[in-house]
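Please see the structure below; I have some questions.
Of the protein chains in this complex, all but one are displayed in their positions.
Up next is chain A:
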Amino acid sequence: GSAKRFCVFCCRILQPLCWCFQRGWGLCFPACPQTALNLYHKNLPNIETLHQMKFLGLEEFFDDPGNWGEKSVKSGDSWNIKQLRGKSSEDLHKLWYVLLKEKNMLLTLEQESKRQRKPMPSPERLEKVETSMKNIDLVVREREIALRLLQTGHEKPVPGEWRHDFLGRTFWYSYKEWPIPWHLNKKHKKKRFYYLPHVNHFIRLRLEKALRKRARQQNMERTRRKILEKKFPDIAVKSQSQ
């Protein structure tokens, strides 16, 4: 048989079919919990000393046992988009899985706190993890778009165009693959991508409604700002001119 390779961090046997093994990585990412701590390979522990470490993966569904029963748990801020843009794709990949496991742990804690009818310690951690994962997704999408622009010159993966529907609304129509051309497709021909002149009246009404809503929001924002400035005069934004 082949010589077994061990994860550098936690001496678990690497599965030959695992993609980390095939890439020649010395660690059993993403299952190894130490990847969260040693992202920079500075302190590689000795393999012999780790042979005593027993590891049960289900422990990662729960927080550090020292935090059980606490009223609140300290946690740092969520990852900013600007911070994430500076990270490499491999780092983002690892961070995604770390955040995923953290989210699973927090959801488990939330459900258990509901079951025990006790308050969940620090529920704001869930929001932070959600926003961090959303930001990673945005950064990865940006990179994909940039790569696609360089390689093909197109921004979107699927070509499309702006069209009107029969109510006069404008929407992005993305082309789909069909076995027959559109002019032979009976059901598709019943769809109307144009609008008749009598719809103009309703387009105008819709526009007025949207404008009224926007004006209302702006006014509300302005009045709220004025009230706050009256209550707390020191937060008023000072004008640049002297």
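The definition used in the following text is that a residue touches a chain if its C-beta (ideal position, glycine included) is under 8 Å from a C-beta of that chain, and two chains touch if they have at least 3 such contacts; residues count from 1.
Keep this in mind: contacts and distances are computed from a predicted model.
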{"item": "Per UniProt, the name of the complex member that is left out, chosen from \"Ribosome production factor 1\", \"AP-4 complex subunit beta-1\", \"Large ribosomal subunit protein uL23m\" or \"Actin-related protein 2/3 complex subunit 5\"", "value": "\"Large ribosomal subunit protein uL23m\""}
{"item": "Given A:115, A:187 or A:231, the one touching the chain that is not displayed", "value": "A:115"}
{"item": "Chain not shown, touching residues in chain A", "value": "12, 18, 28, 30-32, 55-58, 60-63, 65, 68-70, 97, 100-101, 104, 107-113, 115-116, 118"}
